[in-house]
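A single protein chain has been omitted; all remaining protein chains appear in their positions.
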Amino acid sequence: MRRYLLTTDHKMVGLQYFWLSFVAVLIGISLSLLMRFHLINPSAKVGWFEMLWPTGASGGVMTPELYLSLMTMHGTIMVFFVLSITPQSAFGHYFLPLQIGARKMAFPLLSALSFWFTAFAFLVMVAAFFVHGGAPLSGWTAYPPLSSLGAITGPGEGVGQTLWICSIALFCIGATMGAVNFIATLLDLRQPGLRLMQLPLTCWNWLVTAFLSLLGFPVLFAACLLLLLDRTAGTSFFVPGNLVVSDRAIAHDGGSPLLWQHLFWFFGHPEVYIAILPGMGLISEIISTFARKPVFGYKVMVVATFAIGFLGLLVWGHHMFTSGMSPYSSIAFSVLSMTIGVPSATKTFNWLATLWGGQIEFTTAMLFALGFVSVFVTGGLSGIFVAQPVLDLYFHDTYFVVAHFHLIMGVAAVFGIFAGTFYWFPCMFGRVLNETLGRIHFFGTLVGVYALFGPMHIVGIAGNPRRYSDFSNFTFLSPLLPLHRFMTWAAFFTAAVQILFLVNVFWTLRRGPRANSDPWSAETLEWREVGALQ
Amino acid sequence: MNSWWLPPAISSEANGFDVQFVRTFVAASIIFVAAQCALMFIVWRYRRQERTASPDRNPANSRLEYLWTTATACLFLGLLLLGGRVWASVQFTPAPADSEVIEVLGKQFAWSFRYPGLDGRFGRTDIHKIDDAAGNPFGLDERDPFAQDDITSASLRIPLGRPVKLILTSRDVIHSFFVRELRIKQDLVPGMQIPVHFRAEVAGTYEVPCSELCGLGHFQMGTTVTVMPVADYERWKRGQAH
Partner (left out) sequence: MIDLEPVTSGETARVDRSAVTGLISSIAATTMLVAALTSAYIVRRGLGSDWKPLHLPFEIPGGVPLLLFSSLALEIGRRAHKARRKPAFVRAWFGGVLLGTAFVLAQVYGWKQIGATGFGIVTSPAAAFLFVITGSFIALVIGALAALVWSGLRIGRGTPETDHTGLAITASYWHYLVCLWIYLVVLFHIRS
């Protein structure tokens, strides 16, 4: 037990991160199902709601503030504790040293520290559910003044919001440590003779992701520090003067809510690339492995990865087109945002070219990789709408944006995680997941996510605002309710299909077929050790 | 079924939006169909068969890369340029001098609008005079003669065919003013006074849903904007004067 707790072995740390985010994703999905249920049935009386949330769901009916706090925690837990963890910290810690022929990460102690900071951050985050007032309701974006004035702006904005901020700050520290570790490992611990341009694309993507983390998380930490001071020390970094909330004049003055948005999104946009880049690298490797062809345009793929990373640091203002920011800045951000679509498209072309002329085997990992390409294209295309400020004036804060980012982060990135799990299961656990169950899981999930997020574009085009707990107050929303009902069914269907995955994982762990040698005939270095695990 | 789409546009800028939207939608749809079909075709055509491929070690084709990268760049940036004129007309042209100026105030969880009244000037406000129950959300200072004829309203009325300039602010958290038919959205940021101008060309009443998370009442923070013929609008304003 103590060995497990104090381990600095990169494989163990990778598994620790993997299981942490496994727990997180189960919580995150449950929250989303509660949200989708409430949206189509806001006045439903559900007995056990009251058991779990005596104040937030008294009488068994979910209050708007409870809905918003579930929504806030759903977004936060998924973005930070799932998408920023599995593709990079879990798979990366496990496989980066293996793929470069190193025996360890550059700083093994830092591996352990980064994990424990992250795990502790998770505990603090979950604790927000249990304090007086409950979890915060300001969204994963926590815009002040809503998030900076305390409980006067809403339930959950008291201790809950403070815990949220502390959790994120701890997460930032853990993530920055991880980034330092990854960069040094990749640049300095390669097996002698292994040149940079011989590395698998997974490694390149982990490297660029680490650069983005290194530059982005300290900024979020600074923002959290300032927000915490506004809340607890009476400073006014983000809070302007002359505010009246619930008939009380607020004693802050001179701050700028837009300052938070700039700081947050300076981190927040690279964050979404942190979530997707490792998956892209993995998809490149998986497609190449199962098409029995080397990746097409390897050098261009490396350049495209750096281009996405670099541009990703410059586009944050596209989250702020309606914020009151200068319209001239909007033009600059818009040009850069459209530009970042180009290397993403290039990667897609290269994946297709890799497949062209190949001998494609449809293992589950490959299916998820192909699914990744499909949903990435779909999600990316809605991006070209919202990257244009003139269109974003309509689409901002509607379900169109929600559809866009869920297809990329909630589906594509997750497909990357599934692909990695199926592909690397033999390495991590010495067994092979069941392929039949995997295929059914894949097709069910593919149908489910398109059924869920396809119609979401339509309600967005109709102007359905996001972060609403209830659609009964506006006439233009009632014709959209059948679409919402459909989407809720699709969500429950998709979640149900994931049970197949859970069964597959846990059954295989206990009784699955052992992996004797490289089960996929892959060519990268991590497979040398399979079969030697037992 | 047509409620599952954009509502009809009611201004020329909104029409400009629609044109740009259709361009983008057509481009995106073509790419979507082409990409998904290409993926499905390739995956079917190159599924494993008994032939063995002998792929070259490091496949690459610079010309192809330049081609598809340049094509994508031209398409994306071209779309942006085309939409640029509409953005400029919305954001870079100042409101006409004869615009009807109306203040918009957001608070948890209601909208308030203020008209300058017959004297054409907004009166002084003081946050300590705010009294929602008495119908004074702006905190008009009744000692100021200019404030005495200011009109406060819970819904927005504007004249048809005349330029309107809204000055948006909030007195607590960030809200957002969204009129689908005008295709405009602008956040109400406390501490800032943000102008937005437009000219509505179609009479009617349109819903205004708050579009920035502002707390537990966000979902019901709504009002309406009524576009009225000028004569009716002027008559309404005179009727509100006291």
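Which chain is which? They are A and B, in the order written, and residues in each are numbered from 1.
Methods note: a residue touches a chain if its C-beta (ideal position, glycine included) is under 8 Å from a C-beta of that chain, and two chains touch if they have at least 3 such contacts.
In this text, all values refer to a predicted model and were calculated from it rather than measured experimentally.
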Which displayed chains does the hidden chain touch? A
Touching residue (missing chain; options A:G14, A:G255 or A:P294): A:G255
Touching residue (missing chain; options A:F107, A:F310, A:W356 or A:W489): A:F107
For the chain left off this view, which of A:F49, A:Y94 or A:F266 is in contact with it? A:F266
Which candidate, A:A119, A:A184, A:V303 or A:L437, sits in contact with the chain we can't see? A:A184
Pick from A:F81, A:Y143, A:F221 or A:F385: which residue touches the chain that isn't shown? A:F221
Subunit A positions in touch with the non-displayed chain are 106-107, 176, 179-181, 183-185, 187-189, 214-219, 221-223, 225-226, 229, 233-237, 241, 253-256, 259, 262-263, 266
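Basically, only the chains that are shown with their structure count from here on.
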Which residues of subunit A touch subunit B once you look at their complex with the stated criterion? 63-65, 68, 137-139, 143, 145-146, 149, 153-155, 240-247, 249, 255-258, 291-300, 322-324, 327, 330-331, 334-335, 338-339, 341-343, 345-346, 348-350, 352-362, 370, 373-374, 377-378, 381-382, 384-385, 387-391, 393-394, 396-398, 458-459, 461-463, 465, 467-471, 473-476, 479-480, 483
Using the touch definition from the top, list the residues of subunit B that touch subunit A in their complex. 3-7, 16-17, 20-21, 24-25, 27-28, 31-32, 35-36, 38-39, 42-43, 46-49, 51-53, 55-61, 64-65, 68-69, 72-73, 76-77, 79-80, 83-84, 86-87, 90-92, 107-108, 127-128, 130, 132, 139, 171-174, 176, 178, 180, 183-187, 189-192, 194, 207, 209-220, 222
